[in-house]
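Below you'll find the structure, written out as structure tokens, and then a few comments.
Missing here is one protein chain; the remaining ones are kept as they sit in the complex.
In order of appearance the chains are A and B, and numbering begins at 1 in each one.
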Amino acid sequence: MHVHRIGVVAVMLLFALRATAQSPEWRSADPEYEWSFPQDHWPHPGYKTEWWYLTGQLATGEDQTPRFGYQFTIFKIGVLPEPVNSVSSWSATDVLMGHAAITDLSTGQHLFSEILHRAAPLLAEFHEAPNPRIARALAPPGTSGDWTLDWNGAAFDFGMADDTQRFSLTLATRPEKPLVLQGPNGYSRKAPDPGRASLYYSFPRLDTGGTLRMGDSTFVVQGTSWMDKEFSSDPLAENQSGWDWFSIQLHDGRDLMLFMLRGQSDEIDFAHATVISQDGRPRYLRAEQWSAEPSRLWRSPTTDARYPLEWRVELPDEEISLYVEPLLDDQENVSRLVTDLFYWEGAIVVKGPDDREIGRGYLELTGYGSASRPAL
Amino acid sequence: MSESMALRFVGVSKRYDGSASGSIVALQPTTFSIPGGRIVSIVGRSGSGKSTLLHLAAGIDSPTEGEVEIAGRGLSSLSERERTLLRRDTVGLVFQFFHLLPHLSVRDNVALPELIAGTRPSDFEPRIHELLQRVGLANRVEDPVDRLSGGEMQRVAICRALLRRPLILLADEPTGNLDDETSSAVMDLMFELVDEQRLTFVYVTHSPEVAGRAHERWEMHSGTVVLP
Partner (left out) sequence: MIRYFGKILGAHFRDGRALYALTVLGVALGVAAVLAVQVINLNATAAFSGSIRAVSGDAEVSVLGATPSLDETVLREVLSTPGVERAWPLVQRSVAVSGDDRFYLDVVGFDLFAPVSVPLSHEVLPEDPVNALATPGWVAISPRLAADRGWSVGDTVVVTSGSRSAVLTIGTLVDFQSATPLASSRLVTMDIAHAQSLFGTVGRIDQIDVQVRDGVAPDRLASLLRDRLGPGVRVLTPDQRGQEAAGLLSAFRLNLTALSLISIFVGVFLVHSAAQTALVRRRREFGILRSLGATRGQVFGLILSEITLLGLLGVSLGLPLGLAVANANLDLVSATLTNLYLLEEIESLVLPWWIYGLGVVVGLGGAVAGALGPALDMSRRDTKSLLAAFTLHERTRSRAPALFTTGLAILGIAAVGYLTLGREWQHSGFALAAALLVGLPLLTPLLVHRLGAVARTNAFDWRFALKSLSARLQTTAFAAAALTVAVAMLVGITLMVGSFRETLDLWIADTVRADVFVTTESWRGETDETILDDRVISAVRARADVRAVDRLRSFSGFVGDRSVSILGVDFELEGGEPRFAMLEGSTQGVARDGAVLVSEPFFRKTGVGPGDRLEIRGPNGLVRPRIAGVYYDYSTERGAVAMDLRTMTEYFGPGGTQSIAVYLSPGVDPEAVIDELRAAFPDVPLIARSNSTLRDEALRVFDQTFAITRILQAMSLLIAAAGITLALLVLAREKQSELALYRALGATRRQVFSLFVGKGIGIAGIGLFLGGLGGVALAGILIYVTNRAYFGWTIQAHLPAFDLAQQAGTILTAALLASLYPAMRASRTPAAELSRENL
């Protein structure tokens, strides 16, 4: 009976995103945007999409080698640029979508959880500065409690639980390095057309600690995270099918952020890299200044998409030449709430030419697979 | 001269238009006159047209050609209704199978013609008793007829036929359903009554002895009457 049912929401949602993108009511990323922190850590009304994206690798117990990779993301999807005059507690201008994943590197288990709620107080809420709670949403059905994202004064604390998938995270972070704007004044272009851009900053290194529960076991964990925050009103251009994004924390103290936007035939439409020095100063590289070549493709048994999981990355001017390898092949996230939403987000290890580990990080691959839509 | 004729046939014939086999002539053109008080018997085998002749005589059926006259009145000039009314007053009928109504009593069966005529019971009640007395069934007045014997039933039928003092008595095989002994008793009775009441009596029979008791004995073969 489910065959002919269409996930109405999914279609509606995505239509909403695509169609109203360029409408004038939404605010566009402005290269002259005036940043002010900590206020900018909170949600920005009037933009179509915004997210808080945390990934990292965590070790437990005595062992310093990370055992877990994790991802925690809160998306704010704007539906109405302006609130509607309504007395109902259900009226909302945004939708909150949350994705969380844990990879147990020792057992090879990867779990994914998601939530999707309209931002009405009963279900989910975005707050304004200086409320330490940035966002809150009901856990998935069958689980009590909320998913939360807080500003602790220096960085982010967050927590989620999913009793059906049987995992939960409660983590607190502190910045090891300062916040970095990704692109001049945080204006991060996404396409040859200079008008298509987002406002983007990152915390490249966050000292992370807390508890992680998987199955019946609870772990006290600590490790390093990377945090991205982006907001914009321009999704991908028509000819762009997806992107590859890398966050790499090198053991020598430097951090790299690379992304490539691919066209319909997998050619690179636009690319950008940021190199962050040990003391936190960013340098922005244009596409010609670096390269990333994929090698091994992995076919997902769930979606049949072929993801390039191994890469060779060269940044000659930085004297960086490294190989990216996934710590586990199957770190694919497949959404059940939104149709055709699936992507690969996983913990990676970065090795030098001599095959020695020189860093860790996270890799995100979207738009692979015949019907896939990128995660915004 | 015709006034004294109780029954007259002038060139009367009866033809049935059959389907595949063409017409059937039940009665060939026949002419005769029967004066009042006369007793005529008609003998013939079954299918010879005897019943047809009787039906025509009673006005129950209409001839294809010719004229039937009862007591001088020609039937062809009368409407169906008028024929019926005439029949009420002038003809009495007795049948082989008695044709009594099983759900009625003896008295009711006899009374039937008067009921049909709409006469007041007080006017005909005495005559019923008189007739039943005459035929020896006075004590069976209220009995249901299906308890009677064949001979008794025919006697009831005779009473019915005579109730309204008809001019002509027509009988179609009156003894056909009776045994010999009862037959002669019934025939005796009929002859007596006919004599007493001065009736014209025409009867059909297949028995030559019964036929022989009439004034005239006619024969019928295949629709043709053979007068003596």
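We adopt the following convention: a contact is a pair of C-beta atoms (placed from the backbone, for glycine too) under 8 Å apart; a residue touches a chain by one contact, two chains touch by 3 or more.
Quick caveat: nothing in here was measured; it's all calculated off a predicted structure.
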Contact with the hidden chain (one of B:V10, B:V25 or B:L85): B:L85
Contact residue for the chain not shown (choose from A:Q39, A:T65 or A:S89): A:S89
Identified contact with the non-displayed chain, of B:G11, B:P121 or B:G136: B:P121
Selected from B:E67, B:D108 or B:D143 as touching the chain missing from the view: B:D108
Residues from subunit B at the interface with the omitted partner, ascending: 55, 58, 60-61, 80-81, 84-85, 87-89, 93, 95-104, 108, 111-113, 115-118, 121, 160
Touching residues on subunit A - with respect to the absent chain: 1-2, 4-13, 15-16, 18-20, 79-80, 84-93, 95, 116-118, 120, 122-123, 138-139, 141-145, 163-164, 337-338
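Here is the rule we use: only the chains that are shown with their structure count from here on.
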Interchain centroid distance [CA atoms averaged], subunit A/subunit B, Å: 122
